[in-house]
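My questions all concern the structure below.
Omission of a single protein chain aside, the complex is shown with its protein chains in their original locations.
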Amino acid sequence: MIIQIPVISLVFFLLMALIVPLFKRRNFAVTTTLGLIVLLIVWVLTVVLVRDVYLNGPFTYAFGNHESFIGLELLVNLFSAGFALFMLSLIIIIYVYSTSDATEGIAEKEYGRYYILLFILLFAMFGILYTNDLFNTYVFMEILSITTVSIISIKRKKENYTASFRYVMLNEVGSLSYLFGVALLFMVTGHTNIDLVAASIQSSFDDYTANIVTALGFMLTGIGIKAAIFPFHIWLPDAHSTAPTSSSAILSGLVVKLYILIMIKMLFRLFGFDIVSAMNIHIVLMMIGAFGMIMGSVFAIGQTDVKRMLGYSSIAQVGYIVLGISLGTVLGLQAAFFHVLSHGLMKAALFLSVGAVIYHKGVRKVKDFNGMASEMPVVMTVFGLAALGMIGIPLTSGFISKLNLGLASLDANQGYLIIIIIVSGLLNALYYLPILIAAFLKSNKPGDLGLKVEPIPRLMMVPIVVLGLLIVYFGLFPNMILSWFEEIAVVLL
Amino acid sequence: MIFRKNKVCDVPGLTKNVGFWSNFTVRSTLLVVLSMMIVGLFIAGVQGYLVGLSSFLTNIDVIYNVYVSLRDLSWMPLVIISLPLFGVLLSWLVEKHSCNRRDMLVILMTSFTILMSLFLYPNALEGGQTFNIPGVLGLGLSFRVDMLGFTMLMITSVLWFLVMVYAHEYMLKERHSSRFFVFMGITYSSVLGTIMAGDLLTVFLFFEVMTFASYMLVVHGQKDDSYHAGYNYIFMGIIGGFAILIAVMLLYFTVGDLSFASAIHALNEAGNIKFVIIGLLIFGFGIKAGMAPVHVWLPRAHPVAPTPASALLSGIMIKLGAYGILRVATSYYFPQEGADFSAPVWLTSNAVGSSVIWLGIITMTIGVFFALQQSNIKRMLAYHSISQMGYIMMGIGVALYLGSYGAMGYAGALYHIINHALFKSLLFMVAGVVIYHTGEANMYKLGGLWKKLPLSATVCLIAALGISGIPLFNGFVSKTILHHGIVEAYEYHGQMSMVFAERIFIVISAGTVASFIKLFYFVFLRKPDQPHQLNPEYNNLDTAMAMVALLIIFIGLNPNFILNAFIIPQLNMMPYSPTFVDTYIVGMSVFTYDDLTIMIWIVLLGGLIFYFGNKFHLFHIKLPYWLNLEYLVFYPVNVLIRKSCHLMYGDQCKYNAVTLQKLALKDNKDIGFLDRFVLMASIFNNRYEKRIIKSDAFIYTIFITGILTFMLVMRLL
Partner (left out) sequence: MNDIIIKTVVRLIIPFVQIYGIYIILHGHISPGGGFAGGALIGTSLVLYTLVFGIEKSKEKFSERVSEFAESGGIILYIAIGLIGLFVSGSFLTNIDSGFPVGHPGTVISGGMIPLLMIGIGIKVASTIITLFHALIEEEEA
């Protein structure tokens, strides 16, 4: 029964997406509550799945009981199940937030559409994580792209259209690039199943070098575009500046990470790190990661809109993860995974708090944040915690990921990367600290103000506080999660 | 977060007919006297002086059991760290009633902290218990209080207690006093944590917390120059923190264990990286310690902070920088047991030590030179802090340089830390009193205050005599020990440069004397241009200052007390040669003929400097604006970018003169290094961002072509 859980989760999500239109005439709270119930059920099922995989090892699930070379296969190991659990938890938190953020630009009757898209997005995410087939990954990737662009441009505003059009175009180029890579691999190996292709590549690498090399290049570029890695990051800030808050949080915190996980799967399971390092791809990735870390922050410094600034900050943080991957050691992958977790939490916290500020005060520009903390203390505290985490101050999870990344780069004999990591942390400080200082200190009103908790709905406040607590928790006690990540990394390598 | 309405606090003068025992000042005075007595008795008791009393007390079973359980409590460091935080929580509850209760609570908590930390003394005499918390923050935290830590702990808690007594009165005239006390409490916790830490990661954690908490203290006034000073302070603090972080990573990778134990063998095997590590650590801790050339935040931060915060910043927090360097250098870079003086295991320490000595000397010089130029009292005291930290750094340098014979430098540095904490905080307190009563901080506009503020004038005189190093006051002892140290540096290694070091040492001491003659003359003695109207009455400010002054005099008259109780036990724990310690330090007498004569020369020289400086107006030199460090770095870069922009775009260059003018301001007090960087980044963004966004397809094509050719080329090679 447990082996059915991945499929059941997918089915649940799809069914939920289909049921939402049927509730159009009722009170909207019914829909959201039902959605929450479905999410919680799937969460419990995934926990059971993770426990089972942890104790009994990975398993594969073939659709229709077909053989792997003609059928569709799901691979459930600690990597997929663990990250599925993480992403689901984060989605639940963001979902709870989004149920009360009704009026941020989305028209009332389109509100149900938002949730349909959200559930299909979850369906696609789980599909990508579990699948063991290259072409199936492509299909789910397309579904994910379309739903993501839809939840971003769901507000009907003029400036949305250019940004979403550019997003769609670039993502399509990315997907097609990936598909081209898959086609080349199919040409060489005759399979699309990842395990079979990997075995075949190992044996036929010397004969068909050009094919495999080209395939790797195209796939890498394609996924790089979709993961907002440095030279291809162009669509991300525009997408953020016009999206509703929970969509921004999902995009920056989860979707981008998902593509990086695909890249990890591709580099380590499909091609194997030996081939990748023989072609010096890891050096290319290292350089991209380093540049991304620095340039992302440099671009963020001059921004006036907070959401765009957070978008550029995401690009910088994705650079960290790519750097960790490119080291190619267990420690490097472990640090990269931890940063996936920690950046997801921190970026979601940042976006959600900014969303609360926009909801309550209606301001988005950096210079309007003066004295914000006296009116919205809890939200700005969580914002402050997350910002300190981005900079890398101890007691937050961001510090742990920086520390581990530094130790990993030392371990891989690339000690000079530490300088880049630290410089990037300083650049982060350059644009986060002024907001914090302005919010907490530069009060507009003369005299002191009494302590009050800001009047935003509790469903908005609770997720933000939960995220803040998680950031501090993982900053203090990271070792359990780190050991899990180490197990995953060992298997991958 | 905790921004409360300003409650109407009990203002002195409004409280009429309050009984003698419920007057705040009286109660706090009694508390101060009581605490000091307890401290003195405890230390004397453990040292074995009051045998009768201690044997009587230990025979009472209840007292003895409580004593033993508290003494052996291994997680006592955590208790001590959480005491101020607990006090913050309680004061938040009490605050609803009155300010006085909150302040009394703060004072009680700090005196309780002194009491609790006394229980660490017996274990510290034997090297301290280690308390590990594994798993937190990835690598685990640990706490260990040995004698060095205990000395710092003592001086910190005593001084913090007295400054809190002072702060009650001072903060009655300031706004947001509740926020001030909250962050004061958090800073106190983090300072205690840094001192009691047993490995470098714990130090780093508390160091960062301290940077952020003390930022809130610096920026308390919320005026424009507060923000500028705070911006500078926090960025240099973060940069220092990151330098320490890099060193932590390198150290963990090289040695594998971050706790403060000898690691010289592992470090020697790693080659040159040990110099990188110690360089980073000196840089990082040196920023906090106000070491030149990264001292620039100090003269900006101290004048804008409220006086209790300045007193503690100068008195304790910059010492943590020196403490950090001392701890790191003497733990990781010293061998486990004392090797012979010329053994090769000391070579690293020698090299590091000589550079630290010279850093100290440069710091001293810069400090005194700029101090003589200042007119703002607090700014002058800030520069003197820099200069005295230079003394301490020099002492640390000697401790490292002389290998197993470096005990004199170590003792001098530690003693000077204690002394400087006392007299510098006292000087700041006096400055605060002057500002509190007259509202004026420029010493050229003050004068003749000795009549109105006799107690303040007396304690200022005591502190000035202390910092100048006059015999019978505490500064004399530590400066003499430091002087012995620098002389030994020449004697044992024979390097000529150390002779120059010693000469500079003497000149700087004379400069210090001159500067304080200047201060005392202008503020207290001379006839003012217009007399000030003051009606001071005895309050907490005076209590605190009087107590510190008494401590100064006590140490001055009994120099060996500190040596025997605190310093010599620590020296015995370290790998310094025991014969050296026994010969030269135990029972050292500072009142020798040579030292006293040198002192007389210094005083005479100082008087001459003051006289001539005053006559020829040498105290008003302003350096040309372009000598500023930031300007030197940034202006060429700007010119380069502007020229290349003109080259590429001709007249279309959007790099218009206005923005550039802002970047290359002649008045660079307003814009600092980081602001310029931010402005440049904004210009870059505005100009190029849209272009980059529009050329996305181009980038994609170039990249994929590039990656394919790269891979093919690599494969075919």
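Letters are used for the chains, namely A and B, taken in the order the chains are written, and counting of residues starts over at 1 for each.
The rule is simple: a contact is a pair of C-beta atoms (placed from the backbone, for glycine too) under 8 Å apart; a residue touches a chain by one contact, two chains touch by 3 or more.
Everything quoted here is computed from the prediction, not taken from an experiment.
Colleague: Just list which of the chains on display the missing one touches.
Modeller: A
Colleague: Thinking of the whole complex, not just what is shown, which of A:L22, A:V44 or A:A199 touches the missing chain?
Modeller: For the chain that is not drawn, the touching residue is A:L22.
Colleague: Looking beyond the chains shown, say which of A:Q4, A:T162, A:T304 or A:S483 touches the absent one.
Modeller: A:Q4
Colleague: Residues on chain A that touch the omitted chain in the whole complex?
Modeller: So the residues of chain A touching the missing chain come out as 4, 7, 11, 14-15, 18-19, 21-22, 61-65.
Here, only the chains that are shown with their structure count from here on.
Colleague: Counting only Cα atoms for the centres, state how far chain A is from chain B in Å.
Modeller: 43
Colleague: State the interface residues of chain B toward chain A in the complex, per the touch definition above.
Modeller: Of all residues in chain B, those touching chain A are 1-6, 135-139, 175-176, 204-205, 208-209, 212, 219, 222, 227, 230-231, 234-235, 238-239, 241-242, 245-246, 248-250, 252-253, 674, 677-678, 681-686, 689, 692-693, 696-697, 699-700, 703-704, 707-708, 710-712, 714-715.
Colleague: Enumerate the contact residues on chain A facing chain B in the complex.
Modeller: 166, 170, 173, 177, 209-210, 213-214, 216-218, 220-221, 225, 231-232, 234-235, 238, 278-281, 284, 298-299, 301-303, 373-374, 377, 381, 388, 391-395, 399-400, 402-404, 406-407, 410-411, 415, 418-419, 422, 425-426, 429-431, 433, 437, 441-443, 447-451, 475-479, 482
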